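Excluded from the complex is one protein chain; the other protein chains are retained at their positions.
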Amino acid sequence: MVTTVEIPTDMELVYKYPESLTPRSTHYCPGCTHGIIHRLIAEVIDELGVRERTIGVAPVGCAVLAYEYFNMDFCEAAHGRAPAMATGIKRVSPDKVVFTYQGDGDLAAIGTSEIIHTANRGELITTIFVNNAIYGMTGGQMAPTTLPGQVTTSSPRGRDVETAGWPMKMAELIGMLGGAVYVTRQAVLDVPSIRRTKKAIKLAFQVQLAGLGFSMVEIISTCGTNWGVSPLEALDWAKTHMLAYYPLGDTKVSDAVRELMGERVTPFTMVKSATEL
Amino acid sequence: MQEEIIVSGFGGQGTLFAGQVLAYAAMDAGYHVTWIPSYGPEMRGGKARCTVIISDEEIGSPLIRRPSAAIVMNIPSMEAFEPAVRSGGVLVVNSSLIPQRSERDDIRVLYVPGTELATEMGNVRIANMICLGALVQALGVLPLRTLEEALENHLAERHRKWLPLNKEALQKGAEFAR
Partner (left out) sequence: MARELWEGNATIAEAAVRAGLEAFFGYPITPQSEILEHLSHRLPELGRVFLQTESEVASINMVYGAACAGARVMTSSSSPGISLMQEGFSYIACSEVPAVIINVMRGGPGLGNVAPSQGDYFQAVKMAGHGDFHPIVLAPGNLQEAADLTVLAFDLAEKYRTIGMVLADGSLGQMMEPVEMPPMRPVRPPYERPSWALTGAEGRPPNIITSLYLVEEVLEKVNLRLQAKLRQIAANEVRWKEYSTEDAELLLVAFGTVGRVCQTVVREARRAGIRAGLLRPITVWPFPSARIAQLAEQVRGVLVVEMNAGQMLEDVRLAVEGRRPVRFYGRFGGIIPLPDEIMPELEKLDAETR
């Protein structure tokens, strides 16, 4: 629990626990990056001043209890169906800010159809996609994003691309769709990447607020527990292996989004644009 | 009173529409009525038939095996329903496309060269209305006028230009039953 302290009136407020988070501590494993991502989303919602009109959709996955940690209206979707549920909410409540929070099993396996069609329709929602290359919640089975050769509880000899196919590059896939206007891949593996991720999340929500189309931030994350390494080793492993396969950068920035970015948002370096992929 | 009527032919012969006109007329005349279609798998050219039940009490089964009257517009329909019409019933045969004759002496059979007459009148697609005119006249449950009114009240806007021809067709058919 967080203890609140009266802020002395003669001092400048430079740091504050986000209003968009509840004071609960999370159930995530020590060193898990889900917590960081929650925090970034909450800060963005605070900064945009939209907490009271935001509706979140939690996934099935380790973040299934996200509604316990976000201090706003929330619901919990069936596995993979968060984008459909968010579509339903947004279509009948167009003045609300709606976002889904989804893992890689949720978004890129069982829910592939929903995310593709939601993005393609250009639903005015934002998706935060947490790619940790594994099924965290169910105990570390192979995910559609698991790297070639990566050992999981259901790929004991390492992912064999001959039989299990290739890791899915969702940011690239979704970036290709007409209705998606802002799609980017970021990471939460060190301070600079965390700061860039926050900017990306903010832009994604701004894109929704401006009514431009579907926005998605894929975030390269860790799951030390199921990868079988310490939190620090997990960060290193993600940097060396995941970033090699999943390059960071925007895969879609529509002209309208570019206009929106104007002076207010500093564009990140484009590692690769959708057309080069 | 309960009349159970089957209108059967190829898709495109307007059998479903003829049944609907009959249903509208019966409804407007204050009867209970049901219309239920049955299609073949093909969109066009397959079998298309409907069953219309007109009754002065609440209608139970919307389907029957032995109709009290039938319009058959092609040979397969003739083969299926000529034997099925109940004793004392009415059978309207589109004799332009059906060379057979019925051997039954317990029903009233009207041979109406619907397709030929319709072609002469300028539109082969009104063969259904010619046959319907014959049937309604023979049944005597609804005055022919109620069908004309049903056409007036329920014909889709884009088909309204065909209204006079449809009415003429009903009259033409009715002559065969007088």
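Order of writing sets the labels: A and B. Residues in every chain begin at 1.
Please note the rule applied: contacts are C-beta pairs under 8 Å (C-beta built on N, C-alpha and C of every residue); 3 or more make two chains touch, one makes a residue touch a chain.
Keep in mind it's a predicted model, so treat the numbers as computed, not measured.
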Displayed partners of the chain not shown (whole complex): A, B
Absent-chain contact - pick from A:E43, A:E114 or A:E218: A:E114
Touch criterion as defined above, residue of A:A77, A:M168, A:L235 or A:L248 at the omitted chain: A:A77
Interface residues of chain B (partner: the chain not displayed): 20, 23-24, 27, 32-37, 58-65, 154
Where the unshown chain meets chain A, residue by residue: 51-55, 57-58, 64-65, 67, 70-78, 81, 84-93, 95-96, 113-114, 116-117
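Simple rule for what comes next: only the chains that are shown with their structure count from here on.
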Chain A and chain B, separation of their C-alpha mean positions in angstrom: 64
